[in-house]
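Inspection log for the structure reproduced underneath, given as structure tokens.
For this view, one protein chain was removed and the others were kept in their places.
On to chain A.
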Amino acid sequence: MATSQAVQGGDGRFDALLRLARAAGRFVAMVTVTLAGLLAVTFLIGRVVPIDPVLAVVGDRAPPHVYERVRQELGLDLPFLQQFLIYCRKALSGDFGTSVLTTNPVMTDIARVFPATVELSTVGVLIGILTGIPLGVLAAVKRGSVVDQFVRVLGLVGYSVPIFWLGLMGLLLFYARLDLVSGPGRLDITYDYLVTPVTGMILVDSIMQGQWEVFRNAFSHIILPAAMLGYFSLAYISRMTRSFMLSELAQEYVTTARVKGLSEARIIWRHALRNAAVPLVTVVALSYAHLLEGSVLTETVFAWPGLGQYITHSLQNADMNAVLGGTLIIGTVFVFLNLFSDLIYRLLDPRTR
């Protein structure tokens, strides 16, 4: 008996290990394929775009011999395949080279711009979640009512209005007219240099260093662009919440709960939403990943020195080292957020355990 239990226990552990190994293998394979794809695509983009990367370095007025020398320094005179191999070798050894536009190593640049994007996206997605989920729930509960229509229209506008325009209107109203928030940029110049960058996220750094005035100022700068991004997340999250909730509210367990005499609030928030939260995790993770790509237009309107602006500017100048570095960061973020949402999914849904 004891032996049989031990065997069963051993089998269980073995199965668990096997599952873990399989999951790890899948993960490694996914990362490898994604990164290899990114390498090839960024290389091809760099060679296919009709922009001369040498121009970004030497400008339009350099004499021909300077132009030629830089072309050779960039390795652009080598055969196509050789260029690709050099490119892969460098990237695989972790050397993303130097950005020709900023003269910094690409990783230094990314370490500077990515925290700005993370900060903005995190506040943005929080706003999206905190408003989108309650609105979605409300719309599902009051299906067909004015509230439902309102949430639908709100979502539709969020999908269809150009963010560039919305950002400018937001600035015009909340910054210029109503004076409720600060303007573009991350901080007023008076607060420059008061906080030593640690994480690169001013909100976090200012709390860590007890600089509350700086925190307040940084918050007044971030709130509007984050609200813009939050609005776009809201549009997606509220629609999906509504749809998941509708499907949950039609389940038999909801009827049973009602028969048991549970309060409506308890049924909605504790039972139905809890079940709807399982697929919602993926929706939220996707929204967050999307924001982390760096919303180029929001960053441009709000002069936010983030990853989106960095990659776009680099691409316009065929600064492919920078484009590759930025793209790999985004790729990695996607892979990890996917993994993370898988884990949360498993935690929330007992059937997947």
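In this section, contacts are C-beta pairs under 8 Å (C-beta built on N, C-alpha and C of every residue); 3 or more make two chains touch, one makes a residue touch a chain; residues count from 1.
Methods note: contacts and distances are computed from a predicted model.
Asks: Consult the UniProt record of the chain that does not appear here and report its protein name from "Thiol:disulfide interchange protein DsbE", "Phenol hydroxylase P3 protein", "ABC transporter substrate-binding protein" or "Metallophosphoesterase".
Replies: Its UniProt record gives the name "ABC transporter substrate-binding protein".
Asks: Pick from A:31, A:161 or A:223: which residue touches the chain that isn't shown?
Replies: A:223
Asks: From the list A:42, A:121, A:182 or A:233, which touches the chain that is not on show?
Replies: Checking the options A:42, A:121, A:182 or A:233, the one contacting the hidden chain is A:182.
Asks: Mind listing the chain A residues that contact the chain we can't see here?
Replies: 49-52, 55-66, 69, 100-104, 109, 112, 126-127, 129-131, 133-134, 168, 171-172, 175-176, 179-185, 188-190, 192, 216-217, 219-221, 223, 227, 269-270, 273, 300-303, 305, 309-310, 313, 316-318
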